[in-house]
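A single protein chain has been removed from this complex, and every other one stays in its place.
Order of writing sets the labels: A and B. Residues in every chain begin at 1.
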Amino acid sequence: MSAAVRITSSYYLVLAAVLFTVGAVGLLVRRNTIVMFMCIELMLNAANLTFVAFADALDDISGQVIVFFTLVVAAAEVAVGLALIVAIFRRRQDVTADDVSMLGG
Amino acid sequence: MDARDLLHLAWVIPALPAAGAVVLLLAGRRIGEPRAGWLATTMMGLAFLASFVAFLALRSLPGEARVDVAANVSQGYTWMKVGGLSVDFRFLVDPLSSTMTLFITGVGTLIHAYAIGYMHGDARFSRFFAYLNLFAASMLVLVLGSGFVTTFMGWEGVGLCSYLLISFWFERESAAVAGKKAFVTNRIGDVGFLLAMFLIFRNLGSLGYGSLERAADLPGSTVTAIALLLFVGAVGKSAQFPLHIWLPDAMEGPTPVSALIHAATMVTAGVFLVARAHPFFEASAHAGTVVAWVGAFTALFAATVAIVQNDIKRVLAWSTVSQLGYMFLAAGIGAYTAAIFLMVVHAFFKALLFLGAGSVIHGLHEEQDMRRMGRLRALMPITAATFIIGWLAIAGVVPFAGFWAKDEVLAQAWFRGDYALWAVGLVGALFTAFYMTRQVMLVFFGNDRRDPEVHAHESPWIMLAPLGALAGLSLVGGAINLPFTTAGLDFLAHWLEPVFEGVPEPHASSFAQGFLLSTVALTVAVGGILIAVSVYRRGLSDPERDPVAERLGPLARVLENAYFVDAGIARLVSGPLSAFARFLAGPVDRDVVDGTVNAVGESTARLSGLVRRLQTGLVRNYALVVVLGAVLILLYVVVRATF
Partner (left out) sequence: MEAVIFLVCAAAVLTGAFGVILARNPVHSALFLLMTLVGIAVLYLQLAAALVAAIQIVVYASAIVVLFLFVITLLGVDRLEPAESTVSTRRLQTPVAVVLGVLFVAGIIALAGDTWATGARSVRGRLGPARDGNVETLARVLFTDFVWAFEITAVLLVIAVIGGVVLARRSGRRETTAGEAGA
């Protein structure tokens, strides 16, 4: 089984794009806040994938360094975000985003 | 300090009563009665002295120099300079304005003194004198102004003071209404004055009186327009038909007000204006005719109304309207000197008559209906005596002042060939003699119809002294302009000659002609007196039934209501105007204008309501919008990359 197709960086980019879109659509469609968070993680990963793909394509380590930082920030964000969700939804049984619309006009 | 320097200080004349007014307005209550009255009177007296000094200074100049407009203006300042318009606030002393200031301040001082007695005990004593002084200051600004704008300032000022003083006892609704009526009617005339000023500026480039000499250069239609518009203003201010309606109602004001404003001074402002702006009237072919006929018509019209009036002041009010008509008659035909002469002597005897009437009213404790008077000669001898002198003056009996003046007016009409005007004036003189005699008979002679509760008494000396002074003036006032021209006794005519240069002054072709005309006038006057005496010799047997009114039948009612002019104006003018105003206030203002503004506000609110729905508070919606934006940017990039 020889590789008749050469996997260029474009493939990775398209994959990342699709992954990003899936995450974005999921963020818009799902109402469960935790699942919405997971969709955010999908989007972040798509971005990371793009960076690494470019690092490979441009033969520059900077892309990976950025991914490094993105990972750190994502971790921090998840920690704080989940803490927030816990704080807000502690007393509720359902965790739908639609229930929280107090800032609406 | 030479004469010219004195003239430059002419601003002192109006400044004195103005200062009095300011002091009394600010501190009047503290100054109190009667010192406030004496302060005001003193100011007027000082103004009279200043006027006399100015008169002497002017007299010391040679004839031509007296009308040097550029040199004789007082100190002052440039009030406004806008574009091509430059308006100075300065005063001009020339023979005409000097004459005016003399009798305004002279008669004014006497009336101020009288008012100290008349207004005794009034709650707003000081305020009254503040207004009187303010009026005097405005009137002086009017006559002394060096240009149309300054005169107009005084014009408006006297209108304001007239309103304030007519409605002085504003607790009475009729007084408040009368004040408003006077002001509004005046204002209608003022529109004419303003329009005339616009035209004057447009055509002559300046609103100072110095520009009048160029009036003859303007096209005929322009001068006629200017003249007629100025006359409209005069009609309003001097209560000529059809804007005469405010003067009889103005009798609601205290009698000193009636005497000063509505007899001696303010109402003469219209005649003064015509005299001042005479170049326009001379240059126009027909404006003068209009003025003369309006005056003549008003003179006759008002005289007929006066014969059936029962209120002592109303008779005098209609009489004033009538006499003003004579003045306009004279001014219209170009006999300006005659008009001014009549104005001056009219100030004397009409003020006298009004003050006398005020004395009667005061003595009878506010009774004003002549049907409830009678036989007061014995109880109020001094009032009666002075009143009789005033009566003889206005009726035109020799040698009292009114005879010479009225005779001069009629004679001038004859000399200029206006025989129709002469005839109208003569008929008016007949009526004048009749109704004034009727008044004297009903008040001082005949039978005693007084309310038994009322105890009549003579007035205090402070009121009688001015009466005496005015009586004296009414007696000898004719001497300022006797028609014996060859003997040079027509002082006033000579004095005013430089002002009215270029205006023809016809005289009697012979002494016999003049004598004959005077005799005719005198006969008519005496005839009117005799008729009235015979009718009212015994007073009224029944107070409710006046013999003349009986004779006239239904016509009497027409005359009593002044030919229903007031009602006519209400139906034809005020009615539709009010309806129009209501229409504008209702459908137009409320619905259209306010509606538009409200609609703007409402649509904004509605729009914001719509936009507000974007703020759902739901995170997912906001995220949707973010993604939408990202997609749009992306599409933009793609499109740019493709094309």
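By our rule, contacts are C-beta pairs under 8 Å (C-beta built on N, C-alpha and C of every residue); 3 or more make two chains touch, one makes a residue touch a chain.
Computed from a predicted model, the values in this text were never measured in an experiment.
Colleague: State which residues belonging to subunit B touch the missing partner chain.
Modeller: With respect to the unshown chain, the touching residues of subunit B are 618, 620-621, 624, 627-628, 630-631, 634-635, 637-638, 641-642.
Colleague: Can you list where subunit A touches the absent chain?
Modeller: Residues 1, 3-7, 9-15, 17-26, 28-32, 34-35, 37-39, 41-42, 45, 48-49, 52-62, 64-65, 67-69, 71-80, 82-87, 89-91, 93-96, 98-99, 101 of subunit A touch the chain that is not shown.
One rule holds for everything that comes next: only the chains that are shown with their structure count from here on.
Colleague: Just the number, please: Cα centre separation of subunit A and subunit B in whole Å.
Modeller: That gives a centre separation of 94 Å.
Colleague: Spell out the part of subunit A that touches subunit B in their complex, as residue ranges.
Modeller: Listed in rising order, the residues are 24, 27-28, 31, 36, 97-98, 100-105.
Colleague: State the interface residues of subunit B toward subunit A in the complex, per the touch definition above.
Modeller: Residues of subunit B touching subunit A: 612-620, 623-624, 627.
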